[in-house]
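Note that one protein chain of the assembly has been removed; the remaining protein chains are unaltered in position.
In order of appearance the chains are A, B, C and D, and numbering begins at 1 in each one.
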Amino acid sequence: MKVSYVTPLDLAVVVVIVTAALTLWRQSLVASLRALSLQGVGLGVVAMVLGAHRRDPVLVFVGVLVLLIKGAAIPRLISRVVARDHPGREGSPLINIPASLVGAGLLTLLAFGATRGLVALIATPAARLIPFGVATTLIGFFAMVVRRRAVSQIVGLLTIDNGIALTAFLATSGVPLVVELGVSLDVLLAVAVLRVLAGHLHRQFNIQDLDQLRDLHD
Amino acid sequence: MTRLLALTVVAGLAAIAWGALSSRARVPLSALALVVSSAGAATLAVRVLATGTNFAWSQTNVLPLGGLDVRLTPLGALFVLVSAVVAIASSVYWTGYARHAMAGRSASASFALFTLSLLVVPMAGNVTTFLFAWELMALSSLILVAHDHARRPESISAARWYAVMTQGGAGAITLALVGLAAHAHSTRFSAIATASTHLSGAVASTFFLFALAGFASKAGVVPLHVWLPKAHAEAPGPVSALMSGAMVNLGVYGIILVGRTLLPQGPQWWWLVVSLLGGTTAAVGALYAATSRDLKRLLAYSTSDNMGLVLLALGASGLSLSTQHPRVASLALATAMVLLVNHSLFKSTLFLGAGAVHAATGSRNMDELGGLSRLMPLTSVTFLVGALAVSAIPPLNGFTGEWLLFQSLLHSLASHDVASVVAGTLAVAAMALTGGLTIIAFVKAFGITFLGRGRTERALGAHEATFSMRVAQGALALACVATGVVPYLLVGVVARGLAGVASPSISGWATLRLSSLSGALTPLFLSGALLGALALVAGWRTLVQRRHGFANVATLEAWGSGRHHQSPQMQYTATSYGEPILRVFDDVLRPDRDLDVSHVVESRYYLERIRYRASNEDVIERFLYRPALALLRAWARRVRVLANGSVHRYLAYGLAALVVILVILK
Amino acid sequence: MKSTLLWSGIASLAQLIWLVLAGPLALGLMRKVRSVIEGRDGARVTQPLRDLRKLAARQRTRPTDATWIFSAAPLVLVASALVLGALSPLASLHVLMSSRVDVVAVLFVLLLGSVALLLSALDTGTAFAGMGSSRAAMVGAMTEPALLVAILAMSLGAGTSNLARLVDAGVATSTLAGPARILALVSFFIAVLAETGRLPVDNPATHLELTMIHEAMILEYAGPDLALITWGESMRLVLLVGLFSNLALPWGIATSVGALSLGVGLLALTLKVAVVAIGVSLFEVTTAKLRLFRVPELLAGAFLLGVLSVISAVALR
Amino acid sequence: MIYALLATPLVTGLVSALVPWRRWVPLLGVASLLGVLAVALVLAHDALHSPARALHGSLAVDPLSALMLLVIGAVGLLAAIGGVRYLDLQLARAQCSTRQASLYAALVQGFIAAMLLTVLARNIAIMWVAVEATTIVTTFLVGHRRTRGAIEASWKYIIICSVGIALAFLGTILLYVASSHTGGPASLDWATLVREAPQMNHAVVRLAFSLIVLGYGTKVGLAPLHSWLPDAHSQAPAPVSALMSGVLLAVAFYAIVRCRSIAVSALGSDFVRTTLLISGLATLVVAVSMLLAQRDYKRMLAYSSMEHMGLLCLGAAAGTPLAFAAVLLHMIGHGLAKGVLFLGAGEILELEGTSEIAQVRGLLARRPALGGLFALGLAALLGLPPFSVFASELGLVRSLSAAGLTWVAGLALAALALVMVGMSAPAATMLLGPGTGRATSPRLVRAPLGAALGVLALVGVVAWPLSLLIHAGATVAAQ
Partner (left out) sequence: MTFRIAVRALTRRSRDAEILAAPTTLHPSAARLHGSLQVRHVDAGSCNGCELELTSCFSPVYDVERFGARLVASPRHADAIIVSGPVTHNLHEPLRKTYDAMGEPRLVISLGDCAHDCGEFRGAYGVAGSVDDVLAVDAHVPGCPPHPTDIVRVLRSFTGQ
């Protein structure tokens, strides 16, 4: 039984980390949106596998919930913003693509180094994958710093949340339901607010490149 | 005793309330309350001085986190008494002055608050109360300095300088007192004093230097004196009198509090620093007093100068204490107190006089005044008494101070220690130079403002001050004369004030006799002899006149080598009077003068316009403060790039911080 | 005790009368010496007395906008000179209040006189008087450091600044020729020249208003006022020269109480003052007047000598 | 009792959202805040004896949170009254539709409810959710004026804060992980966490605490992720920025204080002290340098909030009960002072139309009442005596020095002096100088500001009833 649950778990986590790298790699926004939904699905699968392994029905239910929200609901919310983003392409991000990929690699190495203590402490087979969770968060953060488009910043933010949720699932035997509900509700609301703001930015002020937003300075 | 304290505080608060709220008879009512409050404080001080015991009273749940603690030592009582006297005079003066300025709600309330806080600062027993009263004093005087902001733009910059430097000074004092309190594990001064014995040398010295910086800036000592001429010149009459007569003393009170009571066994170099600071302040203050054109700026610089002399005496006392000459040390300390009290008396007379002149003519620039003594007879007499007192002319109280300072420096030179000898000689040199320059400053101040002929319509249109202003000025001038002729009034009070800190060193009713040191002076007999001689010579002159049949004095037009018309503009002005000194000391004062001549286009021989501009700004401000402010502004401009508006940059800061944390905590 | 009080009273009175006469005569003597060296006979030594008597007979005048200060200044000047004449140990050590009169007191009473003069000059409201007052004040300010430090040096030697004991110490100690004493006396002499407005600093006999310092201040005075001022000035000159001579050549001053010693004291004083006065006028004839802004350098030099004498007084103690 | 506390703002919010716009809707908001304050006072009184519990233990009021309730209530009330004035002006100028006005009223109530939840939550994860909720609710409040600057400010606000808060959530998760490995069942309850802390794994707690300081630090305005603060405050409507800088920063700091006690009982005080010192001093340096040459008075007030939060951080670093007493007193003082100043700034903006310091001249001459109150507010902010900020700053410096950090006390005092240099220029240019057309601003503006300053002065001189609560809260915080 042990062999069986580890491989799908590894597979799902790899899906999450690869989709995070995709947001950095691909320029077209539609592609990064699809990567985001794939990432949500992967996260949901991880939760379900863990839930099944620990025979914890709550965790399975949470997995399904995550799958629905992060896999389907949020991408559809953002799709309208992507539609209104005219070139639909990233254009030239602040740091060119190869350099940012190297950066993502370095960040992953850093994540491995930083979580060595944690992995040693928990010592469950799932714990081996915690650095991937932290790496996804770092990559998401890096994506937000590098990318100019409003959509990519939203995607970066969601990648960070997915990374943290992944770390949470792997490191603990599941966060209490109330907390999990609260967190996902917050994420959902945050995305809704961002969608409205992005709408204003595009429609009212026709700002595509966020670097133009420099009115407020000292 | 507690009833007196309650009276002082309640009357003070009443004054503030009347000042802020009542609209009818606002000034007289709050002035009356202030007089009652100062009288209460004065009686409390006198009772503490008489009995020699400390008066203590504390209330823990007032003043959060620190508690209110009042502890009036004889030393503090001396300062309270002086502040009370000056406060009473200023309040009485204020009722008359309010017709001209300072009648508004904020002005009256802050004047009352300023007076109350002045009385409370020396009474503080613990760090929190001291700093609370100290900062209240700073805030209320700041409002008063900025009082005339609508009409005079200079008062805005003066208020800014004053606010920043007082806050800086208060910061330094807070650090020192808080540091000492931390070591003594209690904020009470008594506890700090006992716990200071086992403070390590280096720590005690750092705290002393911080406290010295803070208190010296309040006393207008040189590197940190820049605010004083600006604030005093811009503050209205009674306020600048209170500032010079009482607030500046509290700077000296602080130095004595930290230097002698809290950290009694200070090393010798502390007091060398104090006397060097004192010497330079005296010289710089006197120089700028001699060459300044604005009457109140002149008086303000002379305040710095006198505080420099007080510091000289303090330094001499500390030096001789550290070379085991206790008698000379107590003499020098008593001299410092005598100089201080004298200064409070004559400087407040002068500032009240200057206030009256400003009220009458609306100008403080001496070059626009002149010939006021006929229009303002009593003010000119009181101003003359003040001016002679500052220049230490015999019958008045300044002379006793200078004589005592000379004696203490002379006897401190008797010791063999090289440091005190060098300091002593420089001190005498500084004292002498300032003596001469003060005479120039005050002959100019009195002569150009009051004597000669009115130079502008302002001067010609002047009118005598109102009755209450004259009463206040007269009372203070009489005090100067009284303490000059019978010095025991002053020396007795000072000796009792220093009971705790130093042994009595000056005795004798009519004659000042230095106990166990050779030196005596009898101002009473000297004044008597002078009066007698004056009468003799006057008699001779009238006798001779009558014998040769000239009934009265011929009033003729002044001799101007037969010139057609002698206009008032041909008289010497304050600028020209001080110009020789400016020229002699021009490498020290570095006045900037520029002469721009514009020629007629057609031929260079004909001049269209010649413009000569000379300004004699404070050299320390120009070469020390301006570069520092420029540096600060440059730093601020460079840092502004940090917030250039790009959200990516802001997020990058966060990512960098996250990476650093992860790297460090591996 | 009562007899010494009486005798000291008599000594003071004698000194007072002596000073009143000696003032103008010293002036006459100095003018005589000057004119003789210039080859002319010059006025008689008693001429100043006659001038004063004639001036007393003239009418007093007052500029239109002068105040009471203008008429009070001559009185204060002469009164301060008289008081010092009575109280300072010129002829005898045991003068009235001799134990309580201090050298600093002498300096500041002199200062009272000069401040009165400075103020009266400003009171006239004329350009010359203002200029004279400003320059005299500048010179006065420069003299005071030199004077005070010289006094400090001398009183350091004697351990006290009381004048009688200072002079007494001079008589007693043999170290008359000590470096501290000489340096102090030289700086005191230069300060005296500047204080009384003698030649290197200010030319008393000039007629060109722009070169005057002291003379410009009294242009407005006439008759008895002028007499009082010249009288006061000459008395101050004699006083300072007397003090200088007592400190420099202390012999002959009456140390004990009694008519004989008082007489000897007065005689010795007259001799010493005459010698020093002639010395001063000889010095004056040989030097030209310094430019106004070179005077501070001279006085700074005097101040430096004073400081050196203090250092040497302390170091060589 | 706790349910009543939470219910009042939520119900008012719902009502003002649903009911079409009426004149009494903002007044309802004020009433709800009055209710909140009253309940908070009752709870504070009880908290001194027996902490009240609710929702089977997940919500509780101990002295520390009782004090925070008071702060939220007081500043909230002030802001609500300011809100009435703000909405009147907006509607009068037709700058916002009635729908937006009711949205504003509802969101403010939501904001208050979120903050109350943060303070009441015993479970640190619930606390995190509540803090995240405050961010979401205030985004639209910041962007309420729909101008380009407002939208830009709200975009930056939500992006930076969400990222910061996410990091804090990672920290909370790590704490949860650490607690699950201490033998007993893993729990997120604050009290149990503090009890179990000594057995926690040091490396994990160290990482967790740093992330929490960095994360919640964003909401407090501490150095690395502080840049949203000046933008949000300069663009948000005055009552909102008063609420945000007056109390939201303090509530976020409350969260750090809670986590700090866990970290201290786990790691001992030196690691915690260094982290807080670094972030405190960094914030001070940034804030002071920015204040030196500031051109916009709203941004100036924002940076001054940053500076005060830096001081609080230093106080927490000292960690002694005296330090926390000063910190809590400072929160009250700073909250009220900042409330007064921002409402005043709003009024000045209303009067002058520009928030540039250089354009505003002679305020005392033209609007003596408003200028006077603004000047007194500035005096309170700069720590001048009668007001309580003086007592708390002196307490902070004393506690730092007592904790052996005299050099830090020196730096803090130097920073205060430099702030005086920086803020004296705007104060002088705006307040002083000649001005024509003298008028008095409406009583609705003057009364609340005057009352707030009165309370500040009262607390600054005699803090008797409050000091008991403060000292109790301090002992809880400095566990």
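We take it that contacts are C-beta pairs under 8 Å (C-beta built on N, C-alpha and C of every residue); 3 or more make two chains touch, one makes a residue touch a chain.
No experiment lies behind these values; they were computed from the predicted model shown.
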| item | value |
| --- | --- |
| Left-out chain, listing which of the shown chains it touches | B, C |
| Contacting the left-out chain in the complete assembly, out of C:L29, C:M97, C:A164 or C:L219 | C:L219 |
| Of C:I10, C:A57 or C:V186, the one touching the omitted chain in the full complex | C:A57 |
| Residue among B:A25, B:A50 or B:L556 touching the omitted chain | B:L556 |
| Sites on chain B contacted by the missing partner chain, in the whole complex | 550, 554, 556-557, 559, 561-564 |
| Touching residues (missing chain, whole complex) on chain C | 35-44, 47, 50-51, 53-54, 57-61, 206-207, 209, 212, 215, 219-223, 226 |
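Here is the rule we use: only the chains that are shown with their structure count from here on.
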| item | value |
| --- | --- |
| Centroid spacing, where centroids are CA-atom means, of chain A and chain D in whole angstrom | 31 |
| Inter-chain centre distance, chain C versus chain D - centres from mean C-alpha coordinates, in Å | 77 |
| Multi-partner residues of chain C (at least 2 other chains) | none |
| Residue list for chain A, restricted to those that touch at least two other chains | 114, 141, 144, 153, 210, 213, 215-216, 218 |
| Complex contacts: residues of chain D adjacent to chain B | 155-156, 159-160, 163-164, 167, 203, 206-207, 210-211, 214, 218, 223-225, 227-228, 230-231, 286, 289-290, 292-293, 322, 325-326, 329, 362, 364-365, 372, 379, 382, 384-386, 388, 390-392, 394-395, 397-398, 401-402, 406, 409-410, 413-414, 416-418, 420-422, 424-425, 428, 432-435, 459-464, 466-467, 470 |
| Residues of chain D defined as touching chain A within the complex | 123, 125-126, 129, 132-133, 135-136, 139-140, 143, 146, 148-149, 151-156, 158-159, 162-163, 166, 169-170, 173-174, 176-178, 180-181, 186, 188, 201, 203-204, 207, 230-231, 234-235, 290, 294-295, 299 |
| Touching residues (chain side chain A, partner chain B) in the complex | 94, 107, 110-111, 113-114, 116, 138, 141-142, 144-146, 148, 153, 210-211, 213-218 |
